[in-house]
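The complex is shown incomplete by one protein chain, all other protein chains being positioned as in the whole.
First chain written, first letter: the chains are A and B, and each begins at residue 1.
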Amino acid sequence: MATTASQYPLNGQRPNIPSAAVRLPAVADYEQVDREIIGTLRPTLGWFTLLGIAVLCLLIGITAWMYQIYSGLGVAGYHPPVMWGVYIITFVFWIGIGHAGTLISAILYLFRAGFRTSIYRCAEAMTVFAVMTAGLFPILHLGRPWKFFWLIPYPNWRLIWPQFKSPLVWDVFAILTYLTVSSTFLYIGLIPDIAVLRDRETNPVRKAIYATLSLGWRNSDREWRHFTRAYLFLAAFSTPLVLSVHSVVSFDFAMALVPGWHTTVFPPYFVAGAIFSGLGMVFTIIIPIRKFFRLQHYVTLNDLDAAAKMCLFTSMVVGLAYLTEFQVAWMSGNKFEQEYFWNRVFGQWAWAAWIMLLCNMVLPLSLFSQRLRRNPSWLFILSLFINLGMWFERFVIVVPSLSHEYEPWQWGSYAPTFVDYSILLGSFGWFFMWFLLFIKQLPVMAISELKEVVPPKRKHPHPDEFEHSRDEGIAHPFITGEHELPGGAH
Amino acid sequence: MSEPTKPAGVRRREFLKVLGAGTAAATAAACTYAGPEETGKLIPYLVSPDQTVPGVSTYYATLCRECSAGCGVIAETRDGRAIKLEGNPEHPLNRGALCARGQAGLQGLYNPDRFRTPMIKSGSAWRAATWDEAINLLAQNLGETRGRGVLGTGVFLNQHESGSFPAFLDSWLASYGMRPHLSVDFEADHGAIDAHRRAYGASWPRWNLADAKLVISFGADFLDGWGASVPHQLDFAEARAKIKDAPRFIYIGPRRSLTGLNADQWIASKPGGELAIANFLLGRGDANAASQASGVSPATLQRLAQEFASAKPALVLAGGGGDNGVELVSAAAALNAVKPAAGDAITSLDGIARTSDVIATVERMRTGQVAIAFVRGTNPAYALPKSARFADAFAKVPFKVSFSMFPDETTELCDLVLPDLHTLESWGDAESTRGTITLQQPAMDPVFTGTRSTADVLIAVAKKDSAVASRFADADYRAWLFKRLPGGGSAQTMTAALAKGILPGSSAARAAAPAAPAAITPAASTTGDFFLVTYLSPSLGDGRGANKPWLQELPDPVTKVLWSSWAEIHPETATRLGIERGDILEVKTSAGSIRVPALVYLGVRPDTIAVPLGQGHASPAQSTWFDGKDKAVQWGYGRYARAVGANALDLLPARSNAGGGVIGTTRCSISKTGEQTTVVSTEGSARQHGRGIAQAISVNEIDAHGEQVEHEVKPPGDAPHKFLPGLRSPVAADAQGELGSPTAADQGVLQGLYDPKNPAKMTKRRWAMTVDLARCTGCSACVTACYSENNIPTVGAPWQNGVVYATHSPGFNITRGREMNWLRLERYYEGAEDGRFTEDFEARFIPMLCQHCGNAPCEPVCPVYATYHAPDGLNVQVYNRCVGTRYCSNNCPYKVRYFNWFGYGEPDRVQYAFPDPLHWQLNPDVTVRTKGVMEKCSFCVQRIREAEHRAALEHREVEADEFTTACAAACPSRAITFGDAADANWSVTKLIEDERAYHVFEELNTYTAVVYLKKVNHPAGAVTAAEGATR
Partner (left out) sequence: MPGIIGAFVEIDSAVEAIEDLRRNRFNDLTVYTPTPRHEFEHALEPPPSRVRIFTLIGGLCGATFGYWIAIWTSRYWPLVVGNKPIASWVPYTIFGFEVMVLIGSLATVFALLALSRVPRLTMTVGYDPRFSGGHFGVWVATSPDRAKEAAELLRKHGAVEVRHEA
């Protein structure tokens, strides 16, 4: 805010960005937080348009699926031996997306990483919806989707149970657990904020709904005491859960003896990839939000910067995993493995492999430049490339391996049909439909947590806070990203 | 056509009348065609027919007429429906084996396009007629023609048959003053038959492969349809099975056919150049002259001559399809040192009318000299070269009658259709080998009550005519036939004979075939820079197989192409002309031109284009596409044949001695049309990439050391281990082995896992299979046997794709790798890696089916126990439990699991694979899989259980080699052996001990139950072990 900015001039020297103690210099007090966050909930024409598009995509997907259920999986592009295709690829893709949320909200919470505060709500919501999307794919890739519940251990009179040694059953457990825990986590975090909405809401109907959802939360010290504790434990649980879920997903491949799948590097490789893709999607989502909701002074460039660093790190982990795979294939002396990897990069699937390498290994290296790390537009463009690249990573894992297995006589190819594409499109429609509904009904940022980092009013101003703000010159545009504040904001 | 009385076909209970017809009398009684029973639903027995137990098969020994050879078959019927054809073990010709075409006879019987009633052409339209109407029409026409005094010019073209019917037919014709019928077989090698008659005094001697040390074939494809292929294969495999003193086999010809691929050496001579080589071997002419004529290097010829001189005795065969066919076969006969056994010639090929006679007849038609024409079981309008212009000649005949079962090209030109019965529905006989009559008895009542046996129709017609009625006193053909059979058809002789299907003696002699008029030989096309080789498709023959989905879906043994035609061109030529696989070529001769996709093939001379016969059935009448629902008559040889591929006969000049497979000096030119298509093929990579799937060993190597050396290239660090056969091998160390034993080291709960009630008394079983690649010729009979036994749907028909983007291109699903062949025959090439021409490359055939691994990778990944390990070592697939994750298939290294992408088994879908009445062929012991489930080879578990139950009922153990799987039963080279590896009495246990035994992908520790015995190569002369041990 102009006023606060002029208040603390920058004394010539470049501020120490990462350790700025006052995280939101441009936010004066609690009321401002309430005002600005709740302000974002007003539906706009643009929002309705986007929602309409999302729903349209979803309808296309649903139609395609109905057609596929009626006539059989043959309408999709399967080409034995490639028995898994777009659906499994997209499943892993969305599961990956669904990892950043819990990572940011849980792991970073444990590590007390400051930049989490402003973005974790979005990330968590993204997680829940991404997992909701991913969860559909194992079902719609089944030959007999109406029998999917046979994978769930429910008591039945025939006493037939699932085969617990199958990675697919591990998936069922991991994903359902993950969905439950992450949505619980989201909701618990939301309760105090819903209470805020309840108290600010004037429309009786909405007020009643918020009142119900807030479970009569009243911000008493007792509630807060248990809340903080419970939140800590949930975080403590979610952290290993995040790691386990994508490891389990990677087992779907690593447990098989397919060349290119059967490797121990997969669990860490998949987890890193998941976080990477998740951060990518976080950028894709948060950068427009902070722009159109005018929240640049909440999601500061510091936060983006920090997130970008994580993104760079995970990208390098993933890149290392790629190279490790090749090195292992080379050193194994296993001709099946070697021929497969040769075929992957120089053979019939080279184009996909190179898209993957370019988007996930090469482009993210740009984040070594601080200027680009702090350039929201570039981060947004890059994030789109990352999403593309990570989809193709899964493509490269699934399709080339299957098309080039042990039995040369059964080597094949693969080409998706319009059904695959429609359902892929539908999944995006489904995801964004939920997300758009979310951002206009519930606060996209954790009000109560933001308040934690906003200094409260005091009779005698707190010396430390004052000193910090003086020394760091935290109000400099370089930190607040104020220069990109649209004129006339606040 | 109008549907016969509702709903078409025979009701189950009507079949039951024939059941128990083990004795002739009972069958005879049943074979009076009662009208269809007017009931729509299945009713349980009130009074069960004699000798019938529902769900238990009755077996009838009868005859196969899919080709002229006349093998004996056993028809398995269940509740009155024939459900499986297998070879008759008693039969001297095929000795229990049966080729793919023979087995597909079932689909002729149940073909959905069969005529259901007589049809009469009024104007240009066809209408269904009653039999009285039809017979009266024929009788009346005969009367009128006789009235005009031209009845004598009548012509009867009958499919070639041995046995009594030809005689009966001639006597019928004679009684009307017509000349004897023409016994037509467009597949027969007329040149060879003529030459054989001269050289051996028999039209088709029984080759004595057993005594040969060297086999040389001049383009005689004795393994794929030349003469009688099943007995050839049996003898050949037996000879090759004598590993060390097995004959070496040299194939000489412009194209390497299936037979050629089974040869140890290929000498690629120019078409027509074979004669020069034969003469050179005979000492007439020198090597250079022969080399000139044949395009083979003198060195090669010299070596051939030396080998021929040294290796005694040598069996020399030759195909007579070429211009100089007769001379060539005669030369071969002169070279042949292994005289065929005089006694038992194959007599079923006697009396085939020469093509020259047929063409002469056609010319008579053209000049209007033929007043009435009959056609039965043969299709000259398709199978004669177009240049013979049969159609317009035939049109000149005032009245044309067809007895065809199917709407084919010739029938479409006729005026009256009197649909015949299928072999399996009617009486008859054949004399396949000298001195033995093969009996043909109905295995069931007619599928369509609107069809009748031609013989009976002829009798009925005769009875209408006072002039001839007296000469046909018999009630029906059966009565006529029985009178003339040895023993006069007395009840006891027939009872005994029909049980075996054969009867010693000789059929009623038929009048001698008319002498051949002078041969008409139009000038062969000499323009164009390529030789044209057209050959009989091993599965479709001269095209009569094209309406049977099993045969359409059966990949060509050599090219592995199906549901289409193709033109084979050598890689060298292809690169020179910039042609790639799938480019649509226009092949042109002076006689005509066709458009077919190019197929790059190593086994054809660079100056030769090879095109298979059998496809390209078309109909002028109907061009509208068949959508899987259309009920109209499917002209153009039915829904499965019409508009598939092109007919290579359009390229050929009408030739005097044109056998089906013409290897002539016809020349053709090719040009790219610029269009592209995907060649419909089941082939992925034709190379093994050193993965040791189909392994071979040189015979010298076996000589060298009794214990053969390991050739398997193992990943470094993988400890080499000795092959442990039988129970000692990991193959048997499966659930049944360890976990089944009461003394298992595993935790207590697992003791007697699979039989908790009596852990101690468990019989230890391990079903296993050996495939001897030294015997396997790649003929693919096992594949069709598997389709037939296990109700495998065919998926290649054009309307079987998705609904929205149905492309109407035949084999679309197969271009997507969705064929369902539980047992597939892989064909790998060795050598000739660079595209350049060489005669020196090898083909390895290997049947690949579910290996029933002891450590099955597919099992642990299934989330719902849809696949698990049975106590007897089977890898079981539970269709009803499968949810279709397809993970098992991903995890199967052998890729032998197949997925139901569409509802192939659901009648209300366009993808339905068994349109009425084709679904009657389904094996009641095997379920038809639904949409969205995985399926795979079950080791014919239904047969295993049947045997076990039978044994249990008879209070005994299952005896060794008591039963076998469908593929093993059919195999004409006896390469497949099935049995219990845990029991030393089974022959499979002994075979597993063979030094050639190996597992595919042994390094994966899957512990397969299928053990392959390495192919044995017979390299020329003394070859070092290293050379021989190609892998």
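In this section, a residue touches a chain if its C-beta (ideal position, glycine included) is under 8 Å from a C-beta of that chain, and two chains touch if they have at least 3 such contacts.
Not measured: the values here are computed from a predicted model.
Interface note for the absent chain: among A:26, A:196, A:282 or A:444, the touching residue is A:196. Residue in contact with the omitted chain (choice from A:224, A:330, A:346 or A:368): A:224.
Within the set B:157, B:768, B:825 or B:856, the residue that contacts the chain not displayed is B:856. Listed by residue number, the positions of subunit A touching the unshown chain are 29-31, 34, 153, 159-165, 170, 173-174, 176-177, 180-181, 184-185, 188, 191-192, 195-196, 198-200, 215-230, 233-234, 237-238, 240-241, 244, 248, 448-449, 451-452, 456-460. Mapped onto subunit B, contacts with the missing chain fall at residues 733-735, 739, 746, 749-750, 753, 854-860, 862, 865, 867-869, 1007.
One rule holds in what follows: only the chains that are shown with their structure count from here on.
Per the touch definition, subunit A reaches subunit B in the complex via residues 67, 71-75, 78-81, 83-84, 138, 141-144, 147-148, 150-151, 160, 162-163, 165-169, 172, 252, 255-258, 332-336, 339, 402, 405-412, 417-418.
Residues of subunit B that touch subunit A in their complex: 683-685, 687-691, 693, 713, 715-717, 801-805, 813, 816-818, 824, 826, 828, 848, 857, 860-865, 868, 881-887, 889-891, 893-895, 898-903, 909, 911, 930-934, 1001, 1004.
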